[in-house]
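Missing here: one protein chain of the complex. Every other protein chain is in place.
Letters A, B and C mark the chains as written, and numbering starts fresh at 1 in each.
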Amino acid sequence: MAKRFITLLLIALLAYMFLPFIVEVDETSQLNRVAEKYVTAGPLELGAANLVTAVIVTYRGLDTLGEIVVLFIAAVGIGFLLRKPSKKKIAAPKRSSSEILRTGSDFLIPLLILFGVYIFTHGHLTPGGGFQGGVVLTSAALLFMLSNTEARFNKQLTEVIESVSGIFYLIIGILGLILAGGFLDSRFLQLGEMGRLFSAGAIPIIYSIIGIKVGMELIGILEKLRKEEI
Amino acid sequence: MSLIIIIFLGIIMIAAAVLALYLKNLVAAIISAGVISLLASVLYLFLAAPDVAMTEAAIGSGLTTIVFLLAFNKIRSDRED
Amino acid sequence: MTVISILGFILIIIGLWGMLTQKNIIKMIIGFSIIDTGLHLVIVSIGFIKGRTAPIISKAVEGLDTGKNFIDPVPSALVLTAIVIGLAITALMLVYAVKLFRFKRSLQIEDFEELKW
Partner (left out) sequence: MVNPIYIFITSLGAAFLLNLFQKINRKIADLIFFLTLAVINYISLFWFYQLLQGYEAAKIYTAGFLPPYSINLYLGIEEAVFLVLINLLGFFSAVYLYKKFREISIKAMILYLVLIMGLNGLVMTRDLFNLFVFLEITSITTYALISLEDNKYSLTAGFKFIIAGGLVSTLFLIGTIYLYRLGGSLNLDFLVNSGVLNTKAGILATFLLVFALLIELKPFPANGWALDVYQSVHPGIAAIIASASSAAIFFVIYKFIPLMPSSFLPLLAGIGGVTFVFSNLMGLKQTDARRLLGYSSIAQMGLLLAALALIMQFDNLQSLSSIIVIIGGLFINHFLAKAGLFWLAGIVQKRNIRSWKIIANNPPLLLVFGGFILALIGLPPFPGFWAKWELVMQLSANNMMVWVWIILAGSLLEAVYLFRWFGYAVKNTEVEEIRTEAAQYLPVLIFLLGLLYLGMEGTHLVSGADSIYVLPVLLGVILYVLNWLPNKLKGSLCLLAVIYFSYRLLPALQDIYQLFGVVFLIGSAVLLITTFARKDIFKGFYPLLIIMILSLGNLLQAKTSLQFFLSWEFITITSYLLILRGKFSLKAALIYITFSLAGAYLILAGMGLAFRDTGVVSLAGLASIVNSGYIYVLLGLGFLIKIGIVGFHVWLPGAYTEAEDDFTPFLSAVLSKMGIFGLIMLAILLGEPVLKGIQLNYILGWLGVLTAFFGALLAAFQEDIKKLLAYSSLGQLGYIVLALAIHSHLGWVTSIYLTFTHLLFKGILFVAVAGLLSRVKTRKMYEMGGLINNMPLTFISVLIAIIALSGVPPLSGFGGKWLLYSSLLEKGWYLQAGLAFFASTIAFLYCYRILHSVFLGQPKTALRDVKEPSVWYIVPQYLFLFGIMAISMYPNLILKPVMSAVSTYFASSIYWEDYTVISSLGYWNGNAVMMVTMGVFMIPLLWLLFRIKAVTKVKQFNIVYAAERPDRPETTHYAHNFFAHYQKALGFLARPKVTEFWGNIAEVIHSVGALFRQLYTGNGQTYAIHILIFLLISYFILGVK
């Protein structure tokens, strides 16, 4: 109990410590230099309508690559941690899923995939992008897993797609380095007319790759958590 | 108007957070934590950040909850062995 | 919006409380994910400017000065990254919980004190 009390005291002190963040930092009414440049020059420089996408894919592209890497190593790491299967591996009798779920998912899965693809290909135009699209792809896969409890995902295929999309990402980055201003510069393709699907340089391509890679990585994580490799 | 909604949502979120920590039933606690993220994604709309709202809804509340449940399921099946 | 950043900090504090006092490892991880949610709220609220819209060029904002009408896109971009990283860490923590349970048949943090001093 004493320990709880001390912890409470500490946390209260911590809250007090954070106080200047609330008290001293008021709401801004102005953009700072960096943001100002992104929203004013961004559309012209990169041709993307969604400026968050412009920041994610190009201006702070290295972060995004890093983020992809984080997901990648999380997937690898989880597989690595779970490399030894549980001691007693009884094939637990899985309940087969209901008819409704199965027919429903047969119908839904293609739609979800389509929707996911839409989201990440239109990341430069509308809200959403690679991550969100990738998650939608994952949900399609999840639905598949739920409706077909016996089936195993084609692991080979997801892994190959994942690796290849990762390499493509890097290649596009290098193209930016060689053909444009720097690594991950998306301007080595024509900017095109703003608002079109094929515009904003390489942003849609990068975001699509991200979408696919994120999708595959998340599927990998879920798959590893669901079943263990034997 | 929006302020009232925000405060209302905020109170629910805090309540959900406390519930998530103190519910005995772990599945309920996990879902309760998912609710926080879901409501947070609503708040992001107020903050004019639709991208974040989508992500938080999909990843923060959706996927994270699923990962929690899968892991918990794994632990439960280990316990039964 | 200050209200939302306050809410964010409250969630951080609650999550931290959970992480430091809950004995069950799963609960600790829940605490961590609450911290994460709060943190994301704080970050996004930093970029908000009253009366402005999402930084997406559309018909509605055509012809207006984007510099005067858009919120800061940077925090949003950062949070996207942070959310994904948060997921990765949470998943890893959970896998650790699974592994720990296999070794000790327990999820209580006090049962993992062999290494000390």
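A few points about this structure:
Simple rule for what comes next: a residue touches a chain if its C-beta (ideal position, glycine included) is under 8 Å from a C-beta of that chain, and two chains touch if they have at least 3 such contacts.
Keep in mind the model is a prediction, meaning the values are calculated, not measured.
Within the entire complex, contacts from the absent chain reach the displayed chains A, C.
Against the chain not displayed here, subunit A makes contact via residues 6-7, 10-11, 13-14, 17-18, 20-21, 24-25, 28, 32-34, 37-38, 45, 58-63, 65-67, 69-70, 72-74, 76-81, 83-84, 156, 159-160, 162-163, 166-167, 170, 173-174, 176-177, 180-187.
Where subunit C meets the missing chain, the touching residues are 12, 16, 19-21, 23, 25, 28, 32, 35-36, 39, 42-43, 46, 74-75, 78, 81-82, 85, 88-89, 92-93, 96-97, 99-100, 103-104, 109-110, 112-117.
The rule is short, and it goes like this: only the chains that are shown with their structure count from here on.
Note on interfaces A-B and A-C: more C-beta pairs are in contact across A-C.
Averaging Cα coordinates per chain places subunit B and subunit C 11 Å apart.
Note on chain placement: the centre of subunit A and the centre of subunit C lie 15 Å apart, centres being C-alpha means. The residues of subunit B that reach two or more other chains are 49-51, 55, 59, 63, 67, 71, 74, 78, listed in rising order. Subunit A has residues 50, 52, 86-87, 127, 131, 221, 225 in contact with two or more other chains. If you check the complex, the residues on subunit A that touch subunit C are 4, 7-8, 11, 14-15, 18, 21-22, 26-32, 34-36, 38-40, 42-43, 49-52, 54-56, 60, 63-64, 66-67, 70-71, 73-74, 77-78, 81-82, 86-87, 126-127, 131, 194, 214, 221, 225. Residues 3, 6-7, 10, 13-14, 17-18, 20-21, 26, 29-30, 33, 36-37, 40, 43-44, 46-52, 55-56, 59-60, 63-64, 67-68, 71-72, 74-75, 78-79 of subunit B are the ones that touch subunit C when the two sit in their complex. Within the complex formed with subunit A, the subunit B residues making contact are 49-51, 53-55, 58-59, 62-63, 66-67, 70-71, 74, 77-78, 81.
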